[in-house]
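All protein chains of the complex are present and in place, except for one that has been dropped.
Entry: chain A
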Amino acid sequence: MRIRTAGVVTVLGLALAASGCGGDNSKDEPAAKATSPAASGKLVIWADDKRTAALKPFAEKFGQENGVTVEVQAVSKDLQTNFVTASQQGSGPDVVVGAHDWIGNLVQNGAIDPVQLAAEQKSGFNETAIKAVTFNGQLYGVPYATENVALIRNTALAPEAPKTIEELVATGKKLKAEKKASEILCLQSGQNGDAYHIYPLYTSAGGYLFGTAANGDYDPKDLGVGKPESIEAFTKIGKLGEKGDGALKRSITGENSIATFTGKKCAFLVSGPWAIADAKKAGISYDISPVPGFAGGKAAQPFVGVQAFYVAAKGKNKALAQEFVTNYVTTPELAVALYQAEPRPPALTAAFDQVKGTDPDLAKFSEAGKDGQVLPAIPAMAAIWDPFGKAEAAVIGGADPAKTVTAAGKTISGQIK
């Protein structure tokens, strides 16, 4: 009997000890509030792996300057989904870093709040970047970098930048005939297409995705896919495909397109700033120019994507998050540091000018994106990617453009609520 009582007492003791580990945080806070002068709030930031590393020193500096704790947590996979789910459960961060085309989905899930920037702060940013983070007339994030694709060419094989896609194909074919290259153009498609990379050609051939509403936003009711313009555009793309010029091929995928270029098997690559590191490593002499359009066609407009900081709507420390995002992220030092972690053109004009001198590629990418279109952030855009890409792949493979694009348009409009 005595031994059992001892057991019960021990059980209770252990229980308290075990729960002590979990109870720590909740007990600390009120205690700190009441007594300690070093009382401080905590700011939690979620970003992907690369940006986490770049952000850490600056977040720590912000923390030290202001006497708060800042935690940068890396979420390496499905950051957007994880953020939405965690916010819903109340375990999300205060600030999240991500692409601007998340905004539509984050807003419909009530996961982010608008941010208020003063007029003079706004004017410090690249205009396109501000436009990208504006949704339903509200500013939802503070941009820090822009990105777009351009034509990267191997200057040893093709010294001159082609002015039209026809010129590019002619050069590519010549190089192929001379056995200097095995492909005309490295533009990734894969079996299921790649809407992002084909978009400059699609716009040059006259196609569009969404019309523009009165307030300047994209209008999901005016869908361009399936319209006669888009059929015409896909017909032109089809002519570059496997049954035509052979410049566009489904065998060129996201995994092998950069490698094929750095392996000197093709003279032209359509890609973004992320490809430059590989090209440098392979010792290729390269140059960057805008993606050329069809002769006599419209301008080839790449998508412009923007990376931004968002204030979580259900964060525990919203005031501090707003302070960080609107007053700290808007300083050029942080933008330059993030650029050094991954070379994408900074969205802050001051930061861009600062790094422009040391990196000539930057200005060229930015030049290539000058005519670009902001990647639509409306939730309807999510319905575009998959059917549009598959239509692209089918047309490149030689399918009938009219039938393919009409079906894609029907699928997309069926998915837009």
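Everything below uses one rule, namely that a residue touches a chain if its C-beta (ideal position, glycine included) is under 8 Å from a C-beta of that chain, and two chains touch if they have at least 3 such contacts; residues count from 1.
Keep in mind that, in the parts below, contacts and distances are computed from a predicted model.
Chain not shown in the complex: UniProt lists it as "Maltose/maltodextrin transport system permease protein", one of "Menaquinol:cytochrome c reductase cytochrome b subunit", "NADH-quinone oxidoreductase", "Helix-turn-helix transcriptional regulator" or "Maltose/maltodextrin transport system permease protein".
Across the entire complex, the residue among A:Ile198, A:Leu362 or A:Ala380 in touch with the chain not shown is A:Ala380.
Residue-wise, the contact with the chain that is not shown comes from A:Lys316, picked out of A:Lys239, A:Lys316 or A:Lys356. Checked against the full complex, the candidates A:Asn192, A:Thr235, A:Thr331 or A:Thr349 give a single residue touching the omitted chain, namely A:Asn192.
With the whole complex as reference, residues 3-4, 7-8, 10-19, 21-23, 26, 29, 32-34, 38-43, 66-68, 81, 84, 88, 104-105, 107-110, 113-116, 118-119, 136-138, 183, 191-192, 249-253, 255-256, 260, 313, 316-320, 322-327, 379-380, 382-383, 386-387, 390-391, 393-395, 397, 399-400, 403-404, 406-408, 411, 414-417 of chain A touch the missing chain.
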